[in-house]
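Missing here: one protein chain of the complex. Every other protein chain is in place.
What follows is chain A.
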Amino acid sequence: MTTLNIALVGNPNCGKTALFNLLTGSRQKVANYAGATVERKEGWFTTPGGRRIRLLDLPGAYSLNATSPDEAVTRDVCAGTYRGEAAPDLLVCVADATNLRLHLRFVLEMRAMGRPLVLALNMIDAARRNGMEIDLPRLQAELGMVVIPTIGVRRDGARELLAELDGTPPPVPAPLPEGTDLHALVRQILSDCVTQSSPLSDRIEERLDRWVLHPVWGPVILIVLLFFMFQAVFAWAQPLMDAIDAGMGMLGQKIGMLMPDGVLRSLIVDGVIAGAGSVVTFLPQILILFAWILVLEESGYLPRAAFLLDRLMSFAGLSGRSFIPLLSSFACAVPGIMSTRTIQNPRDRLVTILIAPLMTCSARLPVYTLLIGAFIPHRNIAHFLNLQGLVLFGLYAVAIASALVVARVLRWRNADRQEATLLMELPAYRVPNPRDLALGLWERARIFLLRVGTTIVSLTVMLWGLSSFPAPPAGAQGPAIDWSFAGRIGHLMLPVFAPLGFNWQICVALIPGLAAREVAVGALATVYSLGSGTDTDQAALQLGQMLPTHWGVPTALSLLAWYVYAPQCVATLAVIRRETASWRVVAIAAGYLFALAYAASFLTYHIARMF
């Protein structure tokens, strides 16, 4: 039997993705549609009857009159006109049973596709809890298509749907007469098939929104949530990070003892393990942050946060929709920039992409942590404020303020007559489903680790090579690294960066730091430990204690300022290129960030030297 191509379509927030996860489990592949910047999710499964299914999770759409690239992809794939996509054999339309007035209109619109169609009436359990009685046989008759109740969040919630897929394929529904008033038809169907026993105002959304969207309590709740989020990221992740750090240190030592002294041991211990270790350490932090964002997203809170923050974002010329991608950029600009796809206005989207690298991503934290720990005294101010914490907060605040200014300037430069729009659904509240959370986290962890595995480790190894070769001639004076390529490049860069207070070791570390920010810590360790001729592991551990003897405080502050604007990582530039399909935008982003970083470091260094 050949594989059956099925596409899941439906409104945003209809529970389509939960159903997709339920059907396919972890047998999924996430990529992009050919020639578009829209995420393509595909999965595979076999029905109980042994039929192989290839399932496509199409982007959510409100209408076939596409107003965003996502909606255009959904329309074209369903119509079978998207290049490189097989026309689906069956469309499974997903509608939230608690939101039929909105979702059934799109279902009726899908009849015009001329493809076999079934309706998955999802979240049927929630509809019953809300006191809704749906007459399924009648609904089926009036819609002119097979209607199957599903519960995306329950293990056996797709049983009836699977049974349907095993049976004979459903017919192509007859198209509706030209010019049918879909809204009137939906109203008619609902009054025929649905009885609502409890009033609307009793719904949990009504009661919760009274608090969550309240002009005073709403922002209070938001601030508390964000506070706990950052608390979790920066405090609760610490024990895990320490454990991984210690583990990697031990691994390096073990392998170091097993292997004979020589180039290969140096490569493994100083290059691969030291490089990967300093990065894998940040996995707990990134996972906790992503878990928070996923929970906020799945629960339906994020659009409400966008509502509360819309006014604030409009000062920067953006809409509340930009909040979600920018918040994600605090973990990493790559997923943040990828999530700008939800912004429909192309200009808003471009500005959000350009300022996303200014959000302090977690890859900058290792640099911040190292420098603050080494140079800022651990002192309490006014009992509860810690000076180190205050500096860290200041770095975040400066970055956010800069982003607002940059967004403002960009908007002013590209002033057009196009109206800034918000128009966004505030979906029903949901308890996040553990399976959907786990799959989302797994996907993100995989991306992060792949980045570690490829870009960052290879860069660390490359730097190790640059720092180790050529070896100094026999009987040479001074540290070995001075003779290497890295030393020479560092010395060449020095005239450019000396006005910022950087020495040649920093310049050497900046080379891989330009490519992937978090590598800079490992690079500094490599440069200093190889240079000082002591044991590498010891030096890496003691980098924090060692740095103050090499640098003055103005240099450290200058480097911190540099990293606020941090010349972006290759991955960020690559994703900007992918999302905008324009090298010009990449050049603008790289250029303005470099200019800001240089100016900020220059000012910081020279002001700090006055004290």
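As a working rule, a residue touches a chain if its C-beta (ideal position, glycine included) is under 8 Å from a C-beta of that chain, and two chains touch if they have at least 3 such contacts; residues count from 1.
Just so we're on the same page, contacts and distances are computed from a predicted model.
Colleague: Given the choices "FeoA domain protein", "NADH-quinone oxidoreductase subunit J", "Sensor histidine kinase" or "Imidazole glycerol phosphate synthase subunit HisH", state the protein name listed in UniProt for the chain not shown.
Modeller: Going by its UniProt entry, the chain not pictured is "FeoA domain protein".
Colleague: Can you tell me which of A:62, A:368, A:528 or A:592 touches the chain that was removed from the display?
Modeller: A:62
Colleague: For the chain left out of this view, which of A:320, A:366 or A:490 touches it?
Modeller: For the chain that is not drawn, the touching residue is A:320.
Colleague: Would you mind spotting which of A:39, A:209, A:245 or A:443 touches the chain that isn't drawn?
Modeller: Reading the full complex, the residue touching the unseen chain is A:209.
Colleague: Could you tell me which of A:116, A:218 or A:252 touches the chain that is not displayed?
Modeller: Within the whole complex, the residue contacting the unshown chain is A:218.
Colleague: Which listed residue, A:102, A:226 or A:259, touches the chain dropped from view?
Modeller: For the chain that is not drawn, the touching residue is A:102.
Colleague: Please pick, from A:172, A:422 or A:608, the residue that touches the omitted chain in the full complex.
Modeller: If we include the chain that is not displayed, A:422 is the one touching it.
Colleague: Take the complete complex as the reference. Which residues in chain A touch the chain that isn't displayed?
Modeller: Residues 62-63, 65, 67, 98-102, 105, 183, 200, 205-206, 209-210, 213-216, 218-219, 303, 306-308, 310-312, 314, 320, 419-426 of chain A touch the chain that is not shown.
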